[in-house]
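Complex shown without one protein chain; remaining protein chains in place.
The first chain written gets the first letter, and so on, giving A, B, C, D and E; residue counts start at 1 in each chain.
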Amino acid sequence: MDFNLVIGNFLNPPILFFFLGLAAVFVKSDLEIPAPIPKILSLYLLFAIGFKGGVGLAAGGLQTQIVVILIAAVVMASVVPLYAFFILRRKLSVADSCAIAATYGSISAVTFITAAAFLEKLGIAYGGYMVAAMALMESPAIIVAVLLYRLRSADQNGAAFSWKELWRDAFFNGSVFLIMGSLVIGALSGEAGAKTLKPFTNDIFTGVLCFFLLDMGIVAARKLGDLRKAGAFLTAFAILLPLVNAAIAIPLAYVLGLSEGDAFMFTILCASASYIAVPAAMRLSIPEANPSLYVPMSLAITFPFNIIAGMPIYLAIINYFWR
Amino acid sequence: MDFNLVIGNFLNPPILFFFLGLAAVFVKSDLEIPAPIPKILSLYLLFAIGFKGGVGLAAGGLQTQIVVILIAAVVMASVVPLYAFFILRRKLSVADSCAIAATYGSISAVTFITAAAFLEKLGIAYGGYMVAAMALMESPAIIVAVLLYRLRSADQNGAAFSWKELWRDAFFNGSVFLIMGSLVIGALSGEAGAKTLKPFTNDIFTGVLCFFLLDMGIVAARKLGDLRKAGAFLTAFAILLPLVNAAIAIPLAYVLGLSEGDAFMFTILCASASYIAVPAAMRLSIPEANPSLYVPMSLAITFPFNIIAGMPIYLAIINYFWR
Amino acid sequence: MDFNLVIGNFLNPPILFFFLGLAAVFVKSDLEIPAPIPKILSLYLLFAIGFKGGVGLAAGGLQTQIVVILIAAVVMASVVPLYAFFILRRKLSVADSCAIAATYGSISAVTFITAAAFLEKLGIAYGGYMVAAMALMESPAIIVAVLLYRLRSADQNGAAFSWKELWRDAFFNGSVFLIMGSLVIGALSGEAGAKTLKPFTNDIFTGVLCFFLLDMGIVAARKLGDLRKAGAFLTAFAILLPLVNAAIAIPLAYVLGLSEGDAFMFTILCASASYIAVPAAMRLSIPEANPSLYVPMSLAITFPFNIIAGMPIYLAIINYFWR
Amino acid sequence: MMPVKRIEIIIDALELPDVLEKLDAAGVSGYTVIKDATGKGERGERGGGELSGAFINSYVLTACPPEQVAAVVETLRPILKRFGGVCLVSDAQWLIH
Amino acid sequence: MMPVKRIEIIIDALELPDVLEKLDAAGVSGYTVIKDATGKGERGERGGGELSGAFINSYVLTACPPEQVAAVVETLRPILKRFGGVCLVSDAQWLIH
Partner (left out) sequence: MMPVKRIEIIIDALELPDVLEKLDAAGVSGYTVIKDATGKGERGERGGGELSGAFINSYVLTACPPEQVAAVVETLRPILKRFGGVCLVSDAQWLIH
């Protein structure tokens, strides 16, 4: 494994600002990004990544290859929560197992974005359709987890279950909808649109990402305390499951003939865990699950693990096999 | 009429984001731009358009022509509410008639901005003084409507009427004041100032506009329900009055010898309806008027009509006569 | 004194927007930058100035000179509150004297930023380490003032005094922490990082500054009323102390061999007064002090005085001696 | 002045639209909402510092005639049971203007 | 502890400066304001999702001695009459510190 990669990644401003956020909490600084700024920063990031993905998608060719990737993405997003559930169920309640399974089956857009910045720095290209893959991977895990919950949980509290609401929460929740919509708009508006929006969607992007990661560092550090409740099993799970997912994703990408950049992005998607779309959906669909387990796991362990250690590890392995 | 214009306009990112906002509400997505972000986006747009207008104003020459345009703008803004009032009065109360008349006499800065982006895409120039015309057109309709109300309404509730407050609401309300102020600053700070501010006021402008129109789409879609209350008369009015105003504005622009771009911007100003400055003023000056009539009319009908159908129609007519 | 400097400074967009903010309050416009936007604008400014300073610091050489400047900065920030206290104590309570002394010993980042824009316009360079000097000057005055208060105030209300809290408020308060952190990140991430962030940290900087100064103008104008309470003594103090501080800073800069730009920035730091870090710290450490004295003094008198009259005066004097 | 009951409801913000619909259905004449509230209760802390915006409360205040309280309370009970939250009822006088 | 009256006022945000002035004039010792509230009442929904920011409510809470209530209420009545809004009065104990 290439240590320059690790150091180079570490010295990237976005990663450094994540650490600054962690540090702020550790020294008990009152530094804070007040609501609703983090919300708007994340809307901006989804908007920009979606739009750029759409532009790339419209510009590219390779139709069957893209369809193959998108199918692989949906399959992984549906299978991961299944095996995650059966691992978790040995120690946890059905509700908590389902919620955590959904968390790890779904993806984190900011991990994706940070990975994209990482590749860009190294000059490795990836396809705009990977954004579509990301958007498609947000929802299936939610559906699978809720289905598991309906099947396995005895006590349904007599609450009316609404398929319509579930589909809506899974496919039309704010972040999924914005990224999909921006993707379509990016694809429709083509080169001319892309050029007008470039200063907004591309040039200031890394700066906004730094700010957002500063906030994520603050939030993650505040969640670290909750990890004591989660215990050693879940802490280990939050690091090992991403590695397992990557260990499945990399060979799959190889078999499907993905390019180096696409393979890396696919791997990071499988390894990442949701902390925006899934918690929002779980509150409504599985309110019995305990958010102080699944949120800190994805936010305070898996996210930092992926962007600090995971990215260089996955890329080193991919480099090894692809070159 | 040139259908390429319509399609080309439609595939513009800002317009597409307006539709994305509409779609979000129709599929019941929870996508939302949280307060106070829409407010700051609109302050940004006013700031940028005002500043750019001021820079253009300072750079330009043609003094008498400008004065003629500004006078025409104020006259139109004062006359429109008069005939609008007498049309509306056939069906509505004095208070509602006055408020709607003010709405259609005044202007919409975002319509202006969208029209400017439309022209820019087509490579048609317009003068910076059109921004001054816009700023001057915000207030007269408010004054005229309140005067009409004082004259025609029997029941004044015994409330103390304050001319001072009326002038303040009309001329110094936040949006009018910011656009006027930015215009003056743009004119004062000249080329050097314009250059330093260009990345902020010009480069990221379309991106911010997309975000704002996304929010406008959401708000407009939510207001559509209120239109049932408004009924067929007001729905028709919200489309026909802009056409009538345009039918007056275009010949007037021709007679006054405006350039193609200036004529288009003048027309769109006359055809547009206010949903920021006027509602704020009406709440204070004519609280008896029902906001669930005048707000959805301008926001959910006239605004989309103008930016989707109106702009290509007005431009096609202007093209026909000017070329 | 060069009147072109004064006029040129005055016609700078940021200064003009400060005046627009003042004017908005005077004409009773309802123009307002809603919370928490001013907060995020100020975080952006601290982020950008810190990052740019760090990049400059890493690029520069001249190690001993920098250490000398930083020591001078800390010394000035510790000495100013001492003599300020003894002047103020003749008329005011111990608590108020301490709080105002801290205000004037500490610095204002926005004054620094405005001064940097002023220099940039004139093409005069200053070192990135001046940002470090600024960050170091925020806290000492707070420590000194609280110590003075502990020594001089008889009635301590029996409240437990916590050194730990004091150090935290002084060194880890949000603004100090962010500027220091961004400085370190700027220094660590080097040229590559600086290039990616440039559109965010540099290009749109002046635009954001304009918006922030618009808000400061509004807030300052609203505080003007409080000045009547402050009275003639404090009003005079708010103009004279900056001049005294400058009169000490300029010879000191000369003796230490600072460049023209560095000397100017050092002077403006000494002359500026805090309205963010110090009030936050005083609320906790000296709650008996009256904020309606120290906030309007720094915000509504010293800040405008420095950016309008102070900057050209200090630069004219420096020009005279350095050239 | 008219004697009324003040009903205060603190509920997951995501349930807010549902609660307001139920209030409308129960026939209350009006309500006031403060959208963003944080807090702590049986189900742990709801800090509001969440990236998902999912763990935030809303505060609803409605004043209604005493005889309406029972209906309002019964319509809210199932939501509170399933999603947590608090409902307080107190006395007040409504200024008739 | 001192018995006081809690007066709650919900009013169009644009009227807030006027209401606060009136409260000052009526001699209340203090008040607390929550600027952004939404709601629904006789005059329809006030969603807060307005571009103009014109249709938003503010919530004001003031605790005052019982004998001050009448003065406060009378000073507010005309504003409520003209612009809508609600005023509730209830009992509380003020902690003297």
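Everything below uses one rule, namely that a contact is a pair of C-beta atoms (placed from the backbone, for glycine too) under 8 Å apart; a residue touches a chain by one contact, two chains touch by 3 or more.
All figures in this text were calculated on a predicted structure; none of them were measured in a lab.
Just so you know, the chain we are not showing touches C, D, E across the whole complex. Across the entire complex, the residue among C:276, C:297 or C:318 in touch with the chain not shown is C:276.
From the options E:26, E:63 or E:87, the residue with contact to the chain not on display is E:63. Mapped onto chain E, the footprint of the missing chain covers residues 1, 4, 6, 20, 24, 29-35, 61, 63, 90-95, 97. Considering the complete assembly, chain C touches the hidden chain via residues 35-36, 38-39, 42, 157, 159, 215-216, 218-219, 222, 275-277, 279-280, 282-284, 287, 290-292, 295, 299.
Listed for chain D, the residues touching the missing chain in the whole complex are 8, 10, 34, 36-42, 48, 57, 59, 73, 76-77, 80-81, 86-91.
To be clear about the criterion, only the chains that are shown with their structure count from here on.
Superposing the C-alpha atoms of chain B onto chain C requires a rotation of 120 degrees, rounded to the nearest 5.
Averaged C-alpha coordinates put the centre of chain C at 39 Å from the centre of chain E. Residue positions of chain C with contacts to 2 or more other chains are 34-35, 199, 203-204. In chain E, 36, 48, 53, 81 are the positions where the chain touches two or more neighbouring chains simultaneously.
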